[in-house]
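Excluded from the complex is one protein chain; the other protein chains are retained at their positions.
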Amino acid sequence: MEVATSAAPTALETFRMETRAWLEANCPESQRQSVKSYTDMYWGGKNPVFNSDDQKVWFERMLEKNWTVPHWPKEYGGGGLSKEENKVLKEEMGRLGCRPPLYNFGISMLGPALLKFANDGQKDHFLNLITAGKLWWCQGYSEPGAGSDLANLQTSAEDKGDHYLVNGQKVWTSFADKSDWIFCLVRTDPEAPKHSGISFLLIDMSSEGVSTRPIKLLSGNSPFCETFFDNVKVPKENLVGKENAGWTIAKYLLTHEREMIGGVGDTEQKTPLHKFALDHVGLENDILADTILRGDVAKWEMDDAIFKMTISRTMDEVKAGQSLGASSSFFKYYATELNKQKLELQMSLAGTAGNQWEGEASDEGRLPRYFCRTKANSIEGGTSEVQLNIISKRILGLPSK
Amino acid sequence: MEVATSAAPTALETFRMETRAWLEANCPESQRQSVKSYTDMYWGGKNPVFNSDDQKVWFERMLEKNWTVPHWPKEYGGGGLSKEENKVLKEEMGRLGCRPPLYNFGISMLGPALLKFANDGQKDHFLNLITAGKLWWCQGYSEPGAGSDLANLQTSAEDKGDHYLVNGQKVWTSFADKSDWIFCLVRTDPEAPKHSGISFLLIDMSSEGVSTRPIKLLSGNSPFCETFFDNVKVPKENLVGKENAGWTIAKYLLTHEREMIGGVGDTEQKTPLHKFALDHVGLENDILADTILRGDVAKWEMDDAIFKMTISRTMDEVKAGQSLGASSSFFKYYATELNKQKLELQMSLAGTAGNQWEGEASDEGRLPRYFCRTKANSIEGGTSEVQLNIISKRILGLPSK
Amino acid sequence: MALVLTEEQSMLKSSAREYLKENAPVAALRKLRDDKDEKGYDPTVWKAMAEMGWASLTIPESYGGLDFGYTGLGQILEETGRTLTASPLVSTVLLGTTLIKQGGTEAQKAALLPEIAEGNLLIALAAEETSAHKPTKIAATYTSLGKTHAVSGKKVFVLDGHVADKFIVSATRDGKTSLLIVNADAKGVSVERTIMMDSRNAANVTFDNAEAILLGEEGNGIAVLEATLDIARIGLAAEMLGTTCEAFDRTIAYLKERQQFGVPIGVFQGLQHRAAHMYCEIENCKSVVIAALQAIDKGSKKVPMLASLAKAKLGKTLQLVSNEAIQMFGGIGMTDDEEIGFFLKRARVAQQTFGDYNYHLDRYAKMNNY
Partner (left out) sequence: MALVLTEEQSMLKSSAREYLKENAPVAALRKLRDDKDEKGYDPTVWKAMAEMGWASLTIPESYGGLDFGYTGLGQILEETGRTLTASPLVSTVLLGTTLIKQGGTEAQKAALLPEIAEGNLLIALAAEETSAHKPTKIAATYTSLGKTHAVSGKKVFVLDGHVADKFIVSATRDGKTSLLIVNADAKGVSVERTIMMDSRNAANVTFDNAEAILLGEEGNGIAVLEATLDIARIGLAAEMLGTTCEAFDRTIAYLKERQQFGVPIGVFQGLQHRAAHMYCEIENCKSVVIAALQAIDKGSKKVPMLASLAKAKLGKTLQLVSNEAIQMFGGIGMTDDEEIGFFLKRARVAQQTFGDYNYHLDRYAKMNNY
């Protein structure tokens, strides 16, 4: 037990004990297994698909407690938990290994933007739908031809009085083929400088003129899609924030995304790299048989261990009142480069068996497909080059011209 | 013997046999030892200093055969050898280890420029002095504040009718304190675009207003100096090429310099790196005791061996008629980076003993001073960054804007 | 020998490039993959290659070959590396022909080499037994049945194993290592095709007392295998050189074409310096490959050293270049629609074939006694 004093428990300690008891009683065994891919997750939506009864039960029980998004205000269907309570809940869920009952870009990305930039009506309407898991959201930022130059977007939203007429194309819209709604950057003023003519728009994916096409990656199938808008009518009330002021919202969201990607690191693999090495290469004279790979593995593990300390240190500093600022670029850059290096090493350690792309023996090429997939880590959510630019300009103050 | 045919020897074969015999008879034993530093070399000059009788004898014998600069035309005191003969002479000198009888920037750098750009009078006068070793030359290109941006030079030469009045400062002028003359880039038109107002001028270092100051490096003393011009009068006949057309000559010379530096690589150390490693670290289980350094040493030796093949291949291609072009930038970049890496490895291999800066045990810090000195390899003669710029623009054709 | 191609070699190379661009581009590999083609290579193309003499380049004239040498074969391989062409060139010509030349009896040469030259016979070397390259650590065994033998053992990563007519198998008996020829249709042979990430052909092959005959003399298996592998490493390095150059060329072209922030991304010095560095490494790759190929043709003692140098350097450089290619192509490079990803995948498999970078680094150090 954490509490060894004779004094009465604090409110937070009571909350912890009650939460623990409730989770133990209510979280089905199967929902305590770690998530292996996005197909293990429940995403909600208009036409919800549960992949097991347990998943449904768990979602419904958590929904009832308003714990799908425990830290949002109660008026929007959130749990209204304080920062401290939310931390306790997370810790206790982590202790048991409970899966989040609901995944959705509405929670992780759109929600924070709505809370900050939306009007009351929008908050009321959309945040409640999000906490209830009633809409599956996707994100419409990137466009072909834009890439790192995100602000160079061409999808247009023409003012038609009561609605916008949207035309254009988005890429890298995850789950667009399954989503109910999309939050989107569109160009509302083609004459303005490129950052100034952008607006933030919510679009119903069932609108006429919206179509999607899945993108196949090097690694195989993916949740990514291309999304096409062909004379799509969008009511003006779906505009978030002011017209032509969407870039501010976009930047706010991008920082969120970057932190997510940087922080997540490698969710797929929990085994230490040297264990993987020992399994594949073995010992010789008490050291890893391949002495050159041994050095590379040690170098990687040291860098990784130290980077984790930096994450802790930064969290401690934020708690102590310092702001995170542009260092999310550092996390994004470093975490993704480390992950790529790790998979390079694993491929070397696995030898020719690691090159098998199909078949049971290789779990349908799990390793090489993940290897290929990691190559995108340093591209999506802002390339490594963009992160280095941000560091050199915003943190180091190096001149632009 | 190279020749195993029964036919009569060709003229070139005869030349080879005669040359070999002459060298064997005439090159003193001490002049067949490898050169360890510039103090072992004979540099010529108005006040010649020979560091041994052998050095004097060797110089005088070679001078008599006009072999101080064997491939220059006879009319300028050169040997008038054909390309093939010159190659044979070099090979035969290499076979015996004969030192060049005369070192001088007049030979390696100024000479080629004079041959290409000077008028007949200048050629007659200066080339004969160079082949006879009667002038010690230094080079006045770099200026403080110019650095990689060489054309940004400020030393001015004002037209005063029959002479120029030179004012300004040069840096990195090797041996300026010992030299008789300097070949110099000066600005003759301050109004012109920066590449267009530059002229190539020869200046007598004994002129009034010329002074020098040696530069101490990280590694200790060096042949480099700062050279100051304070109202120095230079006769107009010392202008090489046209006024304001000096940049062409400079570029021509720079390519020469780059090749020299790239080609030279490491003249100081001939022991293979792994021998150095074995001497310092030793074997354990039949492999180098430090397995991590072992990998680094092998990696370096492989890169070095392969780079040497590239030098051979390029020479073969040049012989086969291809032009060298901008690939001298590649040689310069790669050779100097390799050399820096080598010294990093040697410092690691030598351990704490390699950190001794003074004293007999360390030969007065030979290793760490050389280590420090190599850091300049990737700066002098055009930085690595400049070389990479040249490669990306001139070879790869990447755009500038 | 000067480190440049002869006129004949250059001509062979250009004609190969032209043929492959037309008849076996990357799109052809994609089609084989997407069609789940049973053979995994195009027999029509292979037949044409044989007709152009590509299968005969290293076969002496006395056996119906062109006796053109490995430097010539290297040019072909380099070009197939550019187009990522799946063909039996590596299995049958680079490995098979070399094994037979190095180890076979006069009769075996006379019987097999002309068939290979004609494009009628596919050979696969069954040597690897573990995921890590350890060619001389052999668990497979054979027994003598008088004139013939019987081989047992499990082999992995057998290139073109599922389409080969004959296997050449490494196995031991009483401490002697030999190579044995086994017909693909012999009893006791079972072949399981493995689909690899580069969409090229490989298989796991099990021999259960399969009938075999010795390739040449008994007990010379290690010597022939190692000599052949060194040649194969060099040939593969030549192929990887083509793959590296093509991936690089495509990347440079993309840097000039792709617009971001109103300029082609090739103006950014961060990318320029990385591209220039790759250029330097590729120049070095060209040197070691031609030096190594010529060493084979000269019968130089330096072949093993050059084989490790070439395979290591190309492995490292192709890894660098294919990774940088994806990064510089950005999101588009991650899609299966864009061909650059095929180069990344091929790079990884080629890296693991015949010993990876670390294997050859270690071997190089050992050859220099440290």
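Assorted remarks:
All chains are identified by letter, namely A, B and C, in their written order; residue positions are counted from 1 within each chain.
Following the convention adopted for this analysis, a contact is a pair of C-beta atoms (placed from the backbone, for glycine too) under 8 Å apart; a residue touches a chain by one contact, two chains touch by 3 or more.
Treat the numbers as computed from the prediction; the structure is a model and nothing was measured.
Seen in the complete assembly, the chain not on display touches A, B, C. Within the set B:122, B:196, B:244 or B:356, the residue that contacts the chain not displayed is B:356. For the options A:330, A:357 or A:371, the residue in contact with the chain missing from this view is A:330. Checked against the full complex, the one of A:61, A:123 or A:294 touching the unshown chain is A:294. Among C:43, C:60 or C:270, the one in contact with the hidden chain is C:270. Within chain A, the residues in touch with the undisplayed chain are 272, 274, 277-278, 283, 287-288, 294-295, 297-299, 301-303, 305-307, 309-310, 312-313, 316-317, 319-320, 327, 330, 333-334, 385, 387-389, 391-393, 395-401. Mapped onto chain C, the footprint of the missing chain covers residues 268-270, 272-273. Taking the whole complex into account, chain B touches the unshown chain at residues 142, 144-145, 147-149, 152, 171-172, 215-218, 220, 280-281, 290-293, 340, 344, 347-348, 350-359, 365, 368, 371-372, 375-376, 378-380, 383-385, 388.
Criterion: only the chains that are shown with their structure count from here on.
Note on chain placement: the centre of chain A and the centre of chain B lie 57 Å apart, centres being C-alpha means. If you average the Cα atoms of chain A and of chain C, the two centres end up 41 Å apart. Annotation for chain C: residues 358, 361-362 touch two or more other chains. Counting partner chains per residue, chain A shows two or more touched chains at residues 291-292.
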